[in-house]
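A single protein chain has been removed from this complex, and every other one stays in its place.
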Amino acid sequence: MIQSVAFIGLGAMGYRMAAHLPQHFDTVYVWNRNFEKAQQHATEYGTQAVDLPQAVQADVIFSCLPTSKEVEQLIASVSIKSGAIWVDCTSGVPESAKFLSEQLKLQQVDFLDAPVSGQTIGAETATLTVMVGGETTAFENALPAIQAFGKLIKHVGGAGAGFSVKAVNNMLLAVNLCSVAEGFTALKAHGVDLHAALDCINASSGKSGVTETVLPQRILNRSFPLTFALPLLAKDTGIALDLIREAKLSAPVIALTQSLIQASSDLSNQDSDFSSAVKIYESWSKITLE
Amino acid sequence: MIQSVAFIGLGAMGYRMAAHLPQHFDTVYVWNRNFEKAQQHATEYGTQAVDLPQAVQADVIFSCLPTSKEVEQLIASVSIKSGAIWVDCTSGVPESAKFLSEQLKLQQVDFLDAPVSGQTIGAETATLTVMVGGETTAFENALPAIQAFGKLIKHVGGAGAGFSVKAVNNMLLAVNLCSVAEGFTALKAHGVDLHAALDCINASSGKSGVTETVLPQRILNRSFPLTFALPLLAKDTGIALDLIREAKLSAPVIALTQSLIQASSDLSNQDSDFSSAVKIYESWSKITLE
Amino acid sequence: MIQSVAFIGLGAMGYRMAAHLPQHFDTVYVWNRNFEKAQQHATEYGTQAVDLPQAVQADVIFSCLPTSKEVEQLIASVSIKSGAIWVDCTSGVPESAKFLSEQLKLQQVDFLDAPVSGQTIGAETATLTVMVGGETTAFENALPAIQAFGKLIKHVGGAGAGFSVKAVNNMLLAVNLCSVAEGFTALKAHGVDLHAALDCINASSGKSGVTETVLPQRILNRSFPLTFALPLLAKDTGIALDLIREAKLSAPVIALTQSLIQASSDLSNQDSDFSSAVKIYESWSKITLE
Partner (left out) sequence: MIQSVAFIGLGAMGYRMAAHLPQHFDTVYVWNRNFEKAQQHATEYGTQAVDLPQAVQADVIFSCLPTSKEVEQLIASVSIKSGAIWVDCTSGVPESAKFLSEQLKLQQVDFLDAPVSGQTIGAETATLTVMVGGETTAFENALPAIQAFGKLIKHVGGAGAGFSVKAVNNMLLAVNLCSVAEGFTALKAHGVDLHAALDCINASSGKSGVTETVLPQRILNRSFPLTFALPLLAKDTGIALDLIREAKLSAPVIALTQSLIQASSDLSNQDSDFSSAVKIYESWSKITLE
């Protein structure tokens, strides 16, 4: 039985995810590097802003940080309650999940890699998809806590499996961004009506999350709202390529896409939305996708 | 006002598309190279199996043939009724549509390139998506006939625009086939549960027609049912790449995918379903997507 | 026996190539769109600047123009002497060579596609490599004239074969430009001494014309002297890719390189040297190859 939960890392996602916890648990600790954010959360949602040593005394400890590096540093700096489950919602590195899983086992702590998808709106409405890697028992024990913000919650394999699925998902998003940009640039060059073409493709076999959502809502309307930064997508495609390399597989489309997203990210501002990856094509063709 | 319609080419798609015409038009001619097919259609659906010279006397003439080459040969061999509209539902070549459009204009015949998507089930239930290129007046005049089998019917641009959209759609399908095969092979190599991963991705930003339909219904269950042959997908990716070349664009993901689908098709039987393109990856990795 | 020769197109290459002809033939006509160039050539080298109708009365007529399109237009505008041999030294399109070969045969004129390599220095010293496509007899008959500026002269196949070899050569140059830029950028990022590395590679299996000449003489010294414009290299890589497409082959490295050179050309000034293709990588990595 989970008596207490903690949430570490109150960024755009974490802040909203943690907001659902008090409805399900009496004791909800929150912590954030910029501590004012934690205090604001406590005021707004009835959580308890505590210092880090206390936060890691909870039964279930969530973390949601920029990269696995921050998670590793944070975990190395604290003494976690024996018997706790650490649920890391970062879009992290599978190798790091395996390492942390081994390390924490020595302290009788379970580690689950549990990245989420669904963006800030999914965090707000507690309808996130959560892909979980780690031991089955730990997954089952942590499930009631994860359900506070997740809708589709799947145990996808052992340590690192959750991060792997997230990386592949984001790689597929990246592939679609590139190929859709290439295809629609060609259509525009040939005088095709892009909106009519999009309607057809969205009713056909070539559709994807990018054609259904990203292209109409972020690109064609030239809004590129920052909800997921392009450098983070570049990082995730790198994680996916590392999965390929570690298994000594041949994945030419993934390898090429990683190069293109990396180049596009290198050419962009740090705070560009992932959808602005298409601008590298616009710089080449002088054709604007609108 | 359309008094008579004709349908030329009663393959898996055409046979079912033509079946809806008698509900809307009194005079429906059908013709097929293997003429028994036309006679069978007449018996089954109340159409009239006629010879080719008579078929091309209809107000609206549909064609649905393997490639633009067959359409060009057929049109070169007949004398079409002046004032007719030729609606070509083949997945054809944009350049050919421009050529035929010019040629037929000399005979006072309008040409529309109007490829369809939705597979045989869409043809059966008259819910096909139809992407139409050509002149607006011709489109408006032919629309009532197209509505017999189409649900979403869009005028996407001038001559060749319909073929262009279809080629790009099928190219996006091809890109997704390759990238999903690459990604899921990596997941399996790392011990991830593919079905659980698929559920997560289909609720996330990386989803596509391939993850939603092709992967679970054709690949993971190892059925590879032949509904759209891999060599035809290879042909369509070639059309898409030619669009890129003609406009002197840079489209690395499309160019690479065309190479991979071409190689995969070259390695397969002629009557392999398009979904078996993933087998080239299986031959490399010795990992079966199931 | 060749009594008279003509040279049409006195650009950077043609001007120097034509200069050798008077040493071997009594009658040498020259013609250029900007006719002052022809007159200057006559003064300088003892050739005869004549109008186009007279130039095409020579026994052997050389042309050296920017693309096959200019050659086609020029040939369509003149009446060539029956029995003449037209030797086109343009870096042209194989399909065009086949077309012109057929056309000229009707006028009893032989056509050879005979592109050259060796740059302006090779033209000056009459040491060009000439790769010739067309009929064997025509090749043998034209050989004494070609020897005026060529050193290695090879009959590589039927009509279009010469252009094909040139296109593939330039594609290989393009592939090496890209891969060398990628590899040396990586070496510099890792703190390696590029000049020492280059010495090692030029004594090893990874060497190429690019590592031996282009990298040290044009790139690392940041000179990028214009001798062969990047848009022309982009055109040639397109010809190579079209060869692939026509034969329905799978050539992923060639297809990708064509995309990269096209993008690099689109980003550059029209009069950039081909070697400046590496600047697309420099714009991504912020690492300068010097």
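Remarks
All chains are identified by letter, namely A, B and C, in their written order; residue positions are counted from 1 within each chain.
What we mean here is this: a residue touches a chain if its C-beta (ideal position, glycine included) is under 8 Å from a C-beta of that chain, and two chains touch if they have at least 3 such contacts.
Everything quoted here is computed from the prediction, not taken from an experiment.
If you put the hidden chain back, the residue from C:102, C:193 or C:271 that touches it is C:193. If you put the hidden chain back, the residue from C:109, C:175 or C:219 that touches it is C:175. In the full complex, chain C touches the hidden chain at residues 94, 117-118, 129, 131, 133, 151-152, 154-158, 160-161, 164-165, 168-173, 175-176, 178-180, 182-187, 189-193, 196-197, 199-201, 203-211, 213-214, 240, 243-244, 246-247, 249-254, 256-257, 260, 281, 284-285.
Counting over the whole complex, chain B has residues 252, 256, 262-263, 266-267, 283-286 touching the chain that is not drawn. Not every partner is drawn; the one left out touches chain A at residues 234, 238, 241-242, 245, 248-252, 255-256, 258-260, 262-263, 266.
Just so it is clear, only the chains that are shown with their structure count from here on.
When the CA atoms of chain A are superposed on chain B, the rotation angle comes to 180 degrees (nearest 5). Interface chain A/chain C: over half of the residue numbers present appear on both copies, so the contact uses mostly the same residues.
Between the Cα centres of chain B and chain C there is a gap of 41 Å. Look at where the CA atoms of chain A average out and do the same for chain B: the two points lie 37 Å apart.
Between chain A and chain C, the centres computed from C-alpha atoms are 51 Å apart. In chain B, the residues that touch at least two other chains are 249-252, 256, 260.
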